[in-house]
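Read the structure below first, then the notes.
Right after this comes chain A.
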Amino acid sequence: MFQRSLAVLGAVAGVCGLATACGSRSQSAHTASGSGGGATVVKIGLDAPLTGGLQALGLGMQYSAQLAVDLANKQQAVPGVTFQLVAKDDQASASIGEQNAAAYVADPGVAGVVGPLNSAVAQSMQSVFNQANLVDVSSASTNPSLTQGPNWKTAKTRAYPSFFRDITTDAVQGPFAADYVFKTLGIHSVATVDDGQTYGVGLVETFSAEFKKLGGQIALAQTATANTTDYSSVISAVKSSGAKLVYYGGEYPAGAPLSKELKAAGLNIPEMGGDGNQDPTYIKTAGPASNGDFATVPGAPLAALPSAKDFIAQYQAAHFPAPYAIYGGTSYDAAESIILSVKAALAQDGGKMPAGDAFRSQVEKAEQAVSFDGATGPVAFDQYGDVGSKVITMYKIENGAWDQGVYSGAFAG
Partner candidate 1 sequence: MSVTVLLQLVENGLVLGAMYGLIAVGYTMVYGTIQLINFAHGEIFMLGGFGALTVYAWIPGVAHLPLFAALPLMLLGGVVVAVAAAVGAERLAYRPLRTAPRLAPLITAIGLSLALQQVVSLWYRLPGGGNAKAPVAFPSFGGKAFDLGGVLVQRADLFTVIAAAVCMAGLAWFVARTRSGRAMQATAQDPDTARLMGIDPDRMIVVAFAVGAALAAVAALTQGLRYGQISFDMGFVAGLKAFTAAVLGGIGNVRGAMLGGIVLGLAEELSSGILAHFRDTAQYGQAWADVWAFVLLILVLLLRPQGLLGERVADRA
Partner candidate 2 sequence: MTALLNDEALLSVEALLSVEALHVAYGRVEAVKGISMRVLPGQTVALLGANGAGKTTTLRTLSGLLRPTAGTIRFAGQSLERVPAHHIVRAGLAHCPEARRIFPRMTIEENLRLGAFIRGNEDLGPDLRQAYERFPILGERHDQMAGLLSGGEQQMLAIARALMCRPRLLMLDEPSMGLSPIMMQQILRTVAELKDAGTTILLVEQNAQAALALADYAYVLETGRIVVEGTGAELLADERVRVAYLGEG
């Protein structure tokens, strides 16, 4: 019923969003027609969970995209165009995300959207974006089916021509983790727990498939809803299963209590998660017992990348109220890619902004062709809308903090 109440709130928020979107339609038309001298305003949307359990990650996405927009305006990246970031909170709810998507589509000033974070939210937003040819670049949703279609394991087909992402998928993240557990840690028996959501289930699936292929044993597989904090019966089962590691598919608000309770129950085995677990709050909640836990994050560690130096320096100089977190680099690059696509689309028409739908189609075409060196490395999209990068980093908690990455590399499969 909480979901339902959220949906009600979402519906209300959505209606308000639509109302403001309609309001701004006339406003932007006014700006466009009144070509007296003011710059054309092009809006870039940002959808992420800005409140709720994943807020820390969502705010990092928002401020990083904001940084890209601010820099583009300062440097006059597209002459005559002022970019404006329109951030919307999806509270990690698919239905609210869908309302937000509708609001973006309804505003003709929006040229592209960055986000969302959750794969389940991305799923619900795409049909809305796709109908309007509105580019969406996710910097955090890692479920493979978003780009490669529901049958991505056997027959890849592009699901949505308007959807792109500049982050490595779980098709790489899960197997990378399995490979590390089996070969580097030498652990051959693992228990998996997922949260029943698109991201968590997908991650565990790809992990388990690769782990079994390597000859490992999945001693126990359990699902615990995302709002669970009581894992006592799961832990009893893990204990008797003899597993030497728990692989968790989900996000840290539910992943951290799992680690805490595992250790409290006398099970001194590490928990490993995906990017959803890699957050300082995870350590704060799970306490000292979390030392030795692992989490994978798509991409190389930002701090160690020469290409990210500039981004990090600018981000810190801007004094945003929250750190860029793990999706900062990809969110910055995603916003940058849309800015470049807008530039390319405008160049095609001799610097003039084409009317309505034609403009969005041109931005979509330009996005497919975009190629630049971003904070996370080279950014270019393949025929499914994914970046070529297959780099993943394994992080470990040491002395009460996430380390700088115990191992970073590409997974070949």
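The candidates came about this way: all candidates are chains of the complex that A comes from, given by their letters.
FYI, a residue touches a chain if its C-beta (ideal position, glycine included) is under 8 Å from a C-beta of that chain, and two chains touch if they have at least 3 such contacts; residues count from 1.
Keep in mind that this is a model prediction, so the values were computed, not measured.
Interface record for this complex: partner of chain A among candidates 1 or 2 is 1, by the touch criterion. Only residues 1-2, 5, 9, 51-56, 193, 196, 220-225, 227-234, 236-237, 239-240, 253, 256-257, 260-261, 264-266, 281, 284-287 of chain A touch candidate 1 when the two sit together in their complex.
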